[in-house]
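Removed: one protein chain of the complex. Kept in place: all other protein chains.
A, B and C label the chains in the order they appear, each numbered from 1.
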Amino acid sequence: MVSDTMSQTVVLGVIGSDAHVVGITILEQAFSAAGFDVVNLGVQTSQEEFAEAAVTHDAEAVLVSSLYGHAEQDCQGFHGVLEDADVDAVTYIGGNLAVGQDEFEQTRRTFRELGFDRVFDSETDPEDAIAALREDLQISPTESERATITS
Amino acid sequence: MVSDTMSQTVVLGVIGSDAHVVGITILEQAFSAAGFDVVNLGVQTSQEEFAEAAVTHDAEAVLVSSLYGHAEQDCQGFHGVLEDADVDAVTYIGGNLAVGQDEFEQTRRTFRELGFDRVFDSETDPEDAIAALREDLQISPTESERATITS
Amino acid sequence: MIRDERIPSDELRRIDEEIRSNWPTGADVDFEDAIEYHESLPDHKRFADVLESADKPLLQPRAGVPRLDDQIELLQYLLEEGQADLLPTTIDSYTRDNEYEKAQQGLDKALETGDDTLNGFPAVNHGVDGCRELIDAVDAPIEVRHGTPDARLLAAITFAGGFQSFEGGPISYNIPYTKRHGLEETIEKWQFVDRLAGAYTERGVRINREPFGPLTGTLVPPSIAIAVMLVEGKLAATQGVRSITLGYGQVGNVVQDVAALNALKKLGNEYLPDEVVVTTVFHEWMGGFPPDEARANGVISLGGMTAAIAQPDKVITKSPQEFQGVPTKEANSAGLRTTRQVIDMAIEQKIDIDGIEEEQDLIERETRCLMDTIFEHGDGDVVQGTLKAFDSGALDVPFAPSDSARGAVLPARDDDGRVRIFEWADLAMDDDIKEIHRARLSQRADTEGRDQSFRMVADDVDAISDGKLIGRPQGDV
Partner (left out) sequence: MIRDERIPSDELRRIDEEIRSNWPTGADVDFEDAIEYHESLPDHKRFADVLESADKPLLQPRAGVPRLDDQIELLQYLLEEGQADLLPTTIDSYTRDNEYEKAQQGLDKALETGDDTLNGFPAVNHGVDGCRELIDAVDAPIEVRHGTPDARLLAAITFAGGFQSFEGGPISYNIPYTKRHGLEETIEKWQFVDRLAGAYTERGVRINREPFGPLTGTLVPPSIAIAVMLVEGKLAATQGVRSITLGYGQVGNVVQDVAALNALKKLGNEYLPDEVVVTTVFHEWMGGFPPDEARANGVISLGGMTAAIAQPDKVITKSPQEFQGVPTKEANSAGLRTTRQVIDMAIEQKIDIDGIEEEQDLIERETRCLMDTIFEHGDGDVVQGTLKAFDSGALDVPFAPSDSARGAVLPARDDDGRVRIFEWADLAMDDDIKEIHRARLSQRADTEGRDQSFRMVADDVDAISDGKLIGRPQGDV
């Protein structure tokens, strides 16, 4: 599954006390298949655990998932924690980020202000997140990936 | 199916422009099985057709069915028509006698005032109508009927 | 003497002119202009093509309101929110009785007050232009559904108005709907309707015709329904119809329903001429519904499950508000989506149930008995055969209000819930088949510890609305 491009490491986890595991399981598979080295911290991951893993694995990206509607509280101060640990990674968040049916643009603004580089809703395909990360890390897709995407 | 008691004739039909046939088909079967001679006029029967059949067959009872909610209009003047034709039969009406969910007691009163001897709702078992008619005509059930009823 | 023969062109023209003079809007019908209009329609509004090329069952609800703009809005809603594949326009009762004056009064009042003073869309009164406005506004094929014994003017106007599918037939829109229309009369009138559809067909505009399969909607034994479908299909084919959708109404036993739909398809292709494209339509339960939307959803879903297994070309859906009469558009859409979900979840599964072939074989043998008696009664002519077979009782429909059918046959469910015949009266059926039915009903009687009697019939009629399939004795028997 690992592609022959230079491997970049992404740290993946569900923040707070959220136990929704399906999304990150699929993300793990998708990012692995796309050639990334994936460190999956699983559900109920604390801000500190994210930071620690990012340092240990020298991660290029930290991908945070949240599906139970309390993402905003769970992410307060998260970028401070990352900074304190000298983590200099791209940060994404995705999932059901707000309880109720707020406009997503409002939600996006909120999480951008918290410091995330990109914000995705729960309908996002893993491919979109991968394409975005490739752009942000300036990686071009491999031959085989291109073939898959256009087939 | 005919019992060995003296046969009594009942005239049966759906009044007005109502085309609901299932109820009277089952009533026809039930009254025949109970030993009555049944003249089934079918659906969309006019007041005059009821009177004419009652005279022709010298009926002991006229059973009127209505299921489409317009029974009250359809039965206005019905007992006058029967009287004019010299019909002296017991008259019953049954079915969905009013549109909407009026109290059935109110409906019963309305149709009693129109001249019907008994008024039944759509949940009535044929057996109940048969038992009522036996009482009104002072017929006792046959041996075999009793056996069926108590089995 | 009326026979199963194609109406000659000059006779077609004569009747056409005569019936079009019955109401002012008839004058606006122009055949050449109509052909041109149909040719202008996009592919996805061509009913026969859409239906015949579908790769899974298409869903169609029932719906009709008096005002044109309301009807447009209703159909657009059912298309968008209900995700219907095919749409209906149900015609009002006055039009069904050819009372166009009363329909006009109802329509005028509806336009004035905004109330739905009619129980359907008075297409004759809306005329050719009104119909075309509807066809233009709604982005799916639309069928005319009604229940009209004499539907000649309705057909002339709706065909010219751009509708490409028309429900009904001389038996199926007579026997279950009306007491006094003679069968000979309705056959003659439907020969015209079919002949007119055939005239369009000849010009490349294939009008789809759909005999009404459920008949009285009350425990109709499959072979009786299928025999009527075959007769009406044959009559339509004789007049030049080339797209025929044979119908069948769910009885609720999955094996029997799948077997019946299989038999309908097979016998349809066998009995109808090769040049006819035969499709099938399955009606979700047409009998009494539970007075409870939750339970009604269960009934609807069992229909969806059956459709997923039998895969008819089309399914006519019911709504959870069936019990209370005409549903809201929301409930109508809900019925569509519930059916869709069940079908889409089940249709890719291989679900081969034991016993379907045997049941299908039985239904086919029964149907052949009925078709044979029709051919014999008519000395080979289907029209005469049908008239005489109904007259003798050799052909019959249970619970038929019409004076044209004896209505003496009585059905009851067997111990498995399949509809059998309890009272044969004079129905033409081989003795060994009667014996099979008798044995099945006797098995049920044993299970229930009671004699076979009309009580079973009465109990079965109410069973589904009471929450069961089979009308078992309740409490102490």
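The working rule: a contact is a pair of C-beta atoms (placed from the backbone, for glycine too) under 8 Å apart; a residue touches a chain by one contact, two chains touch by 3 or more.
Keep in mind it's a predicted model, so treat the numbers as computed, not measured.
For the chain excluded from display, the touched partners among the shown chains of the whole complex are A, C. Residue C:Gly252 is the one among C:Pro122, C:Pro214, C:Gly252 or C:Gly288 that touches the chain missing from this view.
In the complete assembly, the contact with the undisplayed chain comes from A:Val43, out of A:Val43, A:Leu63 or A:Leu133. The residue from C:Ile2, C:Ala27 or C:Met345 that touches the chain not shown here is C:Met345. Residues of chain C in contact with the chain left out of this view: 252-255, 290, 292-302, 304-305, 333-342, 344-346, 348-355, 415-417, 464, 467-470.
The chain not shown here touches chain A at positions 19-22, 25-26, 29-30, 33, 42-44, 126, 148, 151.
Following the convention adopted for this analysis, only the chains that are shown with their structure count from here on.
Rounded to whole angstrom units, the spacing between the C-alpha centres of chain B and chain C is 32. The mean-CA centres of chain A and chain B are about 77 angstrom from one another, to the nearest whole unit.
With each centre defined as the average position of its C-alpha atoms, the distance from chain A to chain C rounds to 56 Å.
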